[in-house]
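Right, chain A next:
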Amino acid sequence: MSRNQPLLDIHNITKLYSVGGWLSRNKIAAVADVSLSMLAEEPEILTLAGESGSGKTTLARMVLRLVEPTLGRILYKGRDITSIRTRKEQIEFMQDIQPIFQNPFEAFNPLKKLESYLFETAKNYDSRENGSIEDRIESALNLVGLSMREIRGRYPHELSGGQLQRVSVARALIASPSLLVADEPVSMIDASLRMSIVNLFKDLKDRHNVSIIYITHDLATAYYISDRIAIMQRGHIVEIGPVKKVLAEPFHPYTRLLRESILEPNSETAWDEEITLSTIETKEFARQGCKFANRCDSRLPICEETEPPLSFVDGREVKCWLYGVQGKHDTAS
Partner candidate 1 sequence: MSVLRIQNLQAYYQSTLYGVTRNVKAVDGVSLDLRANEIYGIAGESSCGKTSLIKVVFGAIKPPLTIIGGRVLYQINDRDFDITQTNDETLRQMRWKQVSYILQGSMSLLNPVRRVRKTFWDFTKAHEPVIEPEKFEATTREHLNRLGLPAEVLDSYPHQLSGGMKQRVAIALATIFQPKVILADEPTTALDVVVQRGVLQLLRRIQQETKNTLVIVTHDMGIHANIADRVGIMYAGRIVEEGTVKHIFSEPRHPYTKHLIQSLPKIGDKSKRQSIPGAPPNLADPPAGCRFHPRCPYAKPICSVQTPELSPIQDERRVACFLLTKENAHVS
Partner candidate 2 sequence: ASEPVTDLDVAPGVPRHETLILENPEGRIADPGRFNRWAPGGGDSTGLQQLALDTLWYIDPDAGIDGPWNNSLAEAPPVYNEDYTQMTAKLREGIYWSDGVEFTADDVLFTVETLMANPTMEFGAQLQLNVEKVYKTDDYTVVFDLKQPNSRFHAIFTVRWSACFIMPKHIWETVEDPIAFDFNDPLVSVGPYVIKDYDPNGYWFLWERREDWERTSLGMQFGMPQPKYALYTAPGPSDKRVIAQSNHELDVIHDASPEGMITLLKRNPTSIGWFEGFPWAHPDPTLPSVFLNNEKYPLNMKDVRWALTLAMDIVNISMASTNGAATLSAIHLPPTGGYLEWYFDPIEDWLREYSIEVDGELFHPYDPTASLRVAEVARKQLGDQVPTDVTEIKKSLGYGWWKHDPDVAEKLLLRNGFTRDRRGKWLLPNGDPWKISILCDAQARPLMARIATMIAEQWTKFGIDAQAEASELSIIDTRVRYGDYEVSIGWCIETWGGHPDLFWFLESWHSDYYRPSGEPAVNKNPMRFRNEELDGIIEAIKARDFDDPECIGLGIEYLKICVENMPIIPIMAYNVFSVCDEYYWEGFPTAKNPYTNPVANWANTKYMFPMIRPKQQK
């Protein structure tokens, strides 16, 4: 791996799904022309946030090779991941990129003992550090604040959600990956447990040089841990940039809406305006122009017809005509 090569380089990927039944058949672009890259030199936590159904999970799955992109390429350490064929290559790939799933209760088979996942992982990936299988498991568990003593002989339902989620992280860590893809890892757990996981991520990045793609609806934790954030809406990344910038001063109208909608546990932010929600997803997916146009307060005539490009503005990229070639800066607050 040469130093100037990105860790992960996503080139214009698109994933089309056909939806609908017999007569009402549509193609939707669950992920539409998304490009992203994560640097290899310094680990970062990249948050993917955005609407439900905007393609976050699909994007993550494509990175994980669980879903094949319809168009575009994903390079991992310079190598096209679709070219991975043999089991050996797969193992190597998976050793580097590990997932953490949303629902800790779903992430483990209720019929299997937890330790079997740990042993299985340790056995299949050769250690980069030394140590016996037992040691590697133990040290991974220690990292997440657990120990083998608490896990041994237990089934998933015997642990709390928070514990399970940690086991899930520990399992991923045994492989000592460079990149963790965490799809809503904290949405099912309460505030206090949530913090323990999120702190763990932070630690991993800071102390163990693990990059993380963190998918969440919880923008407060996103702000808390991540470096960059990408906001998705109907398959597109509509805004991407350093988390401090994007959340402090969102540009894209959707990001703004998102930012406004965040419920702060202390403030008395009363929302004054009613907001419009999409009804039938597929209709919105099928829209021409900007997918957000029908719900956007600041929509321009062009928004209805042409899809805006992704433009660099103020240290971030925004996909909105307000910042595009046409009306650069006119409405920027």
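Criterion: contacts are C-beta pairs under 8 Å (C-beta built on N, C-alpha and C of every residue); 3 or more make two chains touch, one makes a residue touch a chain; residues count from 1.
Candidate selection criterion: all candidates are chains of the complex that A comes from, given by their letters.
Computed from a predicted structure; not experimentally measured.
Engineer: Considering only the touch criterion given at the top, point me to the candidate in 1 or 2 that touches chain A in this complex.
Structural biologist: Only one option touches chain A, namely 1.
Engineer: Which of the residues in chain A end up touching candidate 1 in this complex?
Structural biologist: Interface residues on chain A, with respect to candidate 1: 49-54, 160-163, 184, 187-196, 198-199, 217, 219-221, 223-224, 247-248, 254, 257-271, 274-275, 277-282.
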